[in-house]
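Handing you a structure now.
Missing here: one protein chain of the complex. Every other protein chain is in place.
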Amino acid sequence: MQKLVVIGAGMASGRLLEQLIDADPGAFEITLFNAEPRGNYNRIMLSPVLSGEKSFEEIVTHDDDWYATNKVTCRFGEKVLSVDTARKVVVGEKGEVAYDKLVFGTGSSAFIIPCPGHDLPGVVAFRDLEDTTAMTEAAAKPGARAVVIGGGLLGLEAAAALRLRGMEVTVLHIASHLMERQLDPAAGYLLKKDLERRGITVLLEASTKEIVGNGKAEQVNLADGTELPCDIVCMAVGIRPAVKLAQNSGIACGRAIKVDAQMRTETPDVYAVGECVEFEGNLFGLVAPLYDQAKVLAKTLLGQEETFAMRELSTKLKVTGCDLFSAGDFADGPGREDIVYRDPARGIYKRLVIEEDKLVGAVMYGDTADGNWFFGLIKDGTDISEMRETLIFGPSYQGGASVDPLSAVAALPPEAEICGCNGVCKGDIVAAIEAGATDLGAIKATTKASASCGTCTGLVEQVLSVTLGDEFVLPTAQPVCGCTDLPHEDVRRLIKAQELKSQEAVWQELGWKSRNGCHVCRPAINFYLLADWPLDYTDDPQSRFVNERNHANIQKDGTYSVMPRMWGGMTSPQELIAIAQAAEKYGATVKVTGGQRIDLLGVKKEDLPAIWYDLNEAGMVSGHAYTKGLRTVKTCVGSDWCRFGTQDSTGLGIKLEKKLWGSWTPHKVKLAVSGCPRNCAEATCKDVGIICVDSGYQVSVAGAAGMDVKETERLVDVRTEEEAIEWTTAFIQLYREHAKYLDRPYKWVAKVGLDWVKEVLADDAERQALVERFDISQSVYQKDPWAERAEPEAARRFQPLADLTLKAAE
Amino acid sequence: MDTVLDAAVKTFIQVTEIWVPEGDRLVLATGNYGELSAFEEATRAMSFGKGEGLPGKAWAEERPVVLKGFDGSYFKRIEAAAEAGLTSAVAIPVFNDAKLKAVLVVLCGDDENRTGAIEVWHEADGFLMLDDGYYGAARHFEWVSQHTHFPRGQGLPGGVWSANTPMLFRDLGSGYRFIRADSAGKAGLTTGLGLPIPVPQDKTFVLTLLSARGTPIARRFEIWDSRPVKVGREVAAVRTDGICEREGPLWTDDNEEPPRRVHINQGNIGKVLATGLPLIVTGKPGLTEGYDTLVALPIYDAGEIAHIVAWYV
Partner (left out) sequence: MSWIDIGHIDDVPLRGARLVKTEVGCVAIFRTDEAEVFAASNTCPHRQGPLSEGIVHGQKVTCPLHNWVFDLNTGEAQGADEGRITTYPVRLEDGRILLDGEAVSTRSAA
């Protein structure tokens, strides 16, 4: 095991250790030095500890247990005296440690203005717990006064905290407005007002001349002659990287320890991370890039590739009740434009800085709700030209406000049925939650809700969310597409529940984010609507993929293939003659398919109506070889011819095909009927496969022979042909009503479970109702699309709208 | 921490109830009476007109009201309270601008073993002065508090006043300049929740709940921010601070992860956002983080719910 020594237990090196141990706990034997007599804590949360709004225990990130569990040897409270890079050892006060890899995480120390008196007792920085404790103790004296030098982030957090502790506080700031590196003057003005409202005195352009006192800091004198009596002085004017040890060890330093994008110093096997590094001339003081560095260094140490890159930063001030956000660069400059929003009554100021159609800076005071959104636009360099007018009002003006996803469920009465399979209503589920069933598994176990077909899973989760609040994290279901946040299951459910009967109704009521959907959702919604409301909804050809719209398969060269139906795989000399003539007339290539039919390939789009007309004349109809619908019913010759045949498999195949053709389904559906268990029609890898036996028919479902290969599973054994057709039809209708668009039956059955399917279909009334609903749908959709489109008016649509090449020739 | 251990502890507040206006009277919406069923019976039959009884007084005077010692007072349930051993009460009106949404009433029993504090502070001459408070056995702390005032920005009341937001203080016993801190430490007070109580008139009231380890006002406190300037246009709230005896800190370092967020209608806090009313949920451990009771109180500002504070016992 390699020996890793880390000097400094700060936030960057703490994150480094977490990442290393997470990735490979056995990679290194780790020794951690820290001059402070404790491990890592969240240093940036010291301000609320100083104010009393957090306790120190709350901000400890790695306690003794953590170091022990992860076998980190801690040498806390021990200073590192030197590093010998030649011998590869670190020399601590209590002895040497050898290293294979060494990491400097020495951080930074406060910059102390070298004015007279700066070294008096009572002058403290605000860097660590010792400083915090010193200030807390000073505040315990009644009437104590504090002078905070520095009106930056840290100084102001210290000032507000000391005020809460009960001190009289004066802030001295050298610039003309507070936090001048993060705020513009307008925001600085509002911040000053806010602090003054808390009883804090703010002196701008205040230059500290000296700190005086008898053995301790008692008064700060300014260059303009102002005298400020005090009990404590807090210097928070900036930080300087702590690099003395590195310099003394011969590590290359500029203003800090120089590292490359892999966090390597110029000395072999020596690395640095955090506030003590200098990368491409930059120093670091905010936590976000430090964490990035830690991530990069962990990878580097593990021999993986990763590169550190500078990124934009955002700032917030941790003073309760002060809402301030700043990100990016907001200096004025040529080519830069401002968008400013002010609401004086509410103390709101927002300013965006735009350069070349990109947001480069944002300052917000009083209203920071959209801060992270603006920060994202800055980081990503998003082109904002199209939303420029409304940009300042934030994201909800851009994409339309999202609908409240939970209001519908919240409004349901307790007796509303949630799980239809098991008859569980909302009140039952809420009662189970109140009794302590706080996740989906527990609800299933206690109420049986969503334990059967699973269609109501999303709804049960929403009831959990409504009832439990933030303690229940809604699983992020995969939305249909970018137009909506809803998954397929919810869309299907809501189309039924809210009786949505048009695409416009779906888009509006379900809060679609686009004008009229996209190529992903439109075909799915079109199918759901026509499957659920066959009599009310009109199929929309413009929401179909090209093949289903043109009723032919588009080929890679833009021509189409044409395939007439051959019922049960049976044909006749007359049909074959007509097919041969059509092939010749339209220059088609002829192919015999695996589904027992003949395919004519290479037909031009404008010829489609004509070839369809010709085939129609010979008594043939579309084979729907292009649809998410019934394709073929493959058969063997059965008892008519075969010496093994037990039943008329061909006859049953033809009857099934005549019953089912023309129906739309979530994905394509292929059937086969074999006359005996020898299974010549390969029925056991179809969506529905029927095997004839002496005693009747074995109906099996959910096979696959495509990307996945799967044998069918037995649905039922029946005695008569009529029953076989009824069960098959009911199964397909159940699939039509419940499956997600583009799920083949085997995928759908895997989701809902064959047991559930069996249970539903075994109910005579339910099975017959399914067949009835299928028949209603067929009354609309069992029509030959070829015949309809061979009509002159419809056929015209297959021609170009105009031919301007002719016009030009005239 | 062990749940069984929790349950054995006596709580500082014994009864919490919510009264809502119905026409010109206040009627009981919900209440948590623990085992004081006789008092509950007596209460269910009651309603209060404006100015009547304690809830009616908070409504009429448009201010939080502390009442100690019911005998001979305007309190309407004196006999039932006496039988239940209840001796003091605080009524907190919830106003949305000039409109009264509800009155939250808490009742406590006099008990030499119960320590804690429920205080009402009001502004006078640029300082927050103690209006009144109920302290249980913390007599010395009560005396100290009566002789303390807070300038803007100082201490829990002064902080709430100047920031106009609820605040949660830890370790009340340590490190504040007030004599109060020392005394608070001696009284065993640990966690303090301070919140602004907006009223129709241009007056400042701050309520503080100071909880002691042995007889806690609550074992879990949460502060939710629901101002549009914080959460955007969606009706939602984010948890800005919180502490729980079982789960520890309930805040996040937002460099690491965003704060917990709930929508309108999502859980108890979502329900407060939806109804605009205070909420008591009791006897449903699945809904109250395993605790027996939750009390959630909305704080309005400029016609909207600005914050929600919640405490769990």
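Chains here go by letter, A and B, matching the order in which they are written, and residues are numbered from 1 within each.
The rule is short, and it goes like this: contacts are C-beta pairs under 8 Å (C-beta built on N, C-alpha and C of every residue); 3 or more make two chains touch, one makes a residue touch a chain.
All values derive from a computational prediction rather than experimental measurement.
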item: Displayed chains contacted by the hidden chain, counting the whole assembly; value: A
item: Which of A:Cys518, A:Leu576 or A:Ala750 contacts the chain that the document leaves out; value: A:Cys518
item: Sole residue of A:Asn214, A:Gln478 or A:Gln542 that reaches the chain not shown, by the stated touch rule; value: A:Gln542
item: Contacts of chain A with the absent chain, listed as residue ranges; value: 514-519, 522-523, 540-546, 549-550, 554, 556, 558, 797, 800-805, 807-808
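By definition in this document, only the chains that are shown with their structure count from here on.
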item: Distance between chain centroids, defined by C-alpha means - chain A, chain B (Å); value: 38
item: Residue ranges of chain B touching chain A (in the complex, touch as defined); value: 151-155, 158-159, 162-165, 167-172, 174-179, 181, 228-235, 239, 241, 243, 248-249, 251, 253-255, 258, 260-270, 274, 284-287, 289, 302
item: Sites on chain A touched by chain B in the complex; value: 42, 44-45, 51-55, 58, 136-137, 139-144, 160, 163-167, 197-200, 287-288, 291, 316, 319-323, 346, 348, 366-370, 372, 394-396, 401-402, 404-407, 409-410, 432-438, 465-472
